[in-house]
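Working notes, structure below.
Heads up, one of the protein chains got dropped from this complex, but the rest are sitting where they should.
For subunit A:
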């Protein structure tokens, strides 16, 4: 199937070899009718793999084996489809955003409405799939990491639905800032453990989840929340999100009769983006854009623009781009959006960046918040702040497309699909604080100052 992954056996590939990749690779594959879709891992070019303690390799093998068999089992795929349809509310809509499009150079803009899924974001696709996998393995307990609480809430939801015990690791600082999301997880029956190790952020929550997993791997599945980590997580998480791109491709063809010129998504660990991109990977005329968190500006050092400024390294089980100092210590990332505030990125994105199939650009906090406001006011949709990065990116891409028209072409001939990965309910306090909408003495003002995301 995919010749490029012919040496994907763990022994075979020379994963440590190269930082640089032949830029013509994507072109070569496509011109030979080879597909970039369904890349099975463990390697995506020089990225991916399993940089993990031996203690966990057996669990990763079991997971991979269970996942492979599940994919081939019609009963499993039917179960996933059923939950997607009758629990999560799929297919999600594809909504044309005509008034927002005026801010995008006048090109046509379509929003893939993952915000309308149960729990309010794309995260539900992955947690339902992985919780089913956990049950197939006979595990009774799932653990998860969370930053602001989105993936924690989604995991707690899936665990409640399927009768699994759920433990969520969350940085101690975040548990204070996100007290309402902690309560939400607890209402769903989950236990939230504040992480006091290291920098007490999302990456440390992942470290503690891994430590729990090593000690409890007999009973426990680690329900990783993004398309990163050791094999098979990147390809498995992508698999459960592929429904985004598959639906979007069908919907855009149905609504416009053609494929889009560009597809935009925000990139934290990369799960919503890879799920969306996957539907279009082999459509060589569709440009793919991933927007990373530029924080206060990439020149300030306070950002999470991993692909833009990181260097290849290993963290949490995969080789990929990584924000690291010259000693190889992981650097702290910064973003107004908790969901993008991660110093690593999924390995398939690193590969797609190197071969030039997808482009990755930083969006600053300020640019994202401007797009947040514009979408809210032009379309009546309050996006997640993560998603606002994709929207700000779409505004830039649209303006570029409009500036670059061929003779006889009009801006309205151009089409962009944006993955609206989540809704902004959780971000209302942050946004209200940012736009100074709160009276000085309100309780919310205090919360917003601490960066609370409700």
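Quick note on the criterion: a residue touches a chain if its C-beta (ideal position, glycine included) is under 8 Å from a C-beta of that chain, and two chains touch if they have at least 3 such contacts; residues count from 1.
Note that in this section contacts and distances are computed from a predicted model.
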Task: UniProt protein name of the chain not shown, from "Heterodisulfide reductase subunit C", "Xanthine dehydrogenase family protein subunit M", "Tryptophan synthase alpha chain" or "ABC-2 type transport system ATP-binding protein" - done: "Tryptophan synthase alpha chain"
Task: Candidate in contact with the missing chain, chosen from A:214, A:309 or A:366 - done: A:214
Task: Residue of A:322, A:363, A:397 or A:420 in touch with the missing chain, whole complex considered - done: A:322
Open item on the list: For the chain not shown, which residue from A:91, A:245, A:313 or A:346 touches it across the whole complex?
Closed with: A:313
Task: Hidden partner chain, residues of subunit A it touches - done: 10-11, 14-17, 49-59, 61, 197-199, 203-204, 207, 210-211, 214-218, 311, 313-316, 322, 324, 326-330
